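Only a single protein chain was left out; the remaining protein chains are all shown in position.
Right after this comes chain A.
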């Protein structure tokens, strides 16, 4: 499953490295994390990681393969 998670604010490189399995781009006040998500457990794990870093998740969607 490919997912895209849009996070409020521009993430530093350091913080982005806490999501080593995902790529990221920074654009107009947001950071988009994207890449392959293994399964639902992984997906919820990513959301929990966002929460524990104090990140605001604006949008999350599954990308067409």
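Going forward, contacts are C-beta pairs under 8 Å (C-beta built on N, C-alpha and C of every residue); 3 or more make two chains touch, one makes a residue touch a chain; residues count from 1.
We adopt the following convention: contacts and distances are computed from a predicted model.
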One chain isn't displayed here; going by UniProt, is it "FAD-binding oxidoreductase", "Helix-turn-helix transcriptional regulator", "Cation/acetate symporter ActP" or "Nitrite/sulfite reductase"?
-> "Helix-turn-helix transcriptional regulator"
Among A:18, A:36 or A:63, which residue is in contact with the omitted chain in the full complex?
-> A:18
When the complex is taken as a whole, what residues of chain A touch the one chain not shown?
-> 7-15, 17-18, 29, 31, 48-49, 51-56
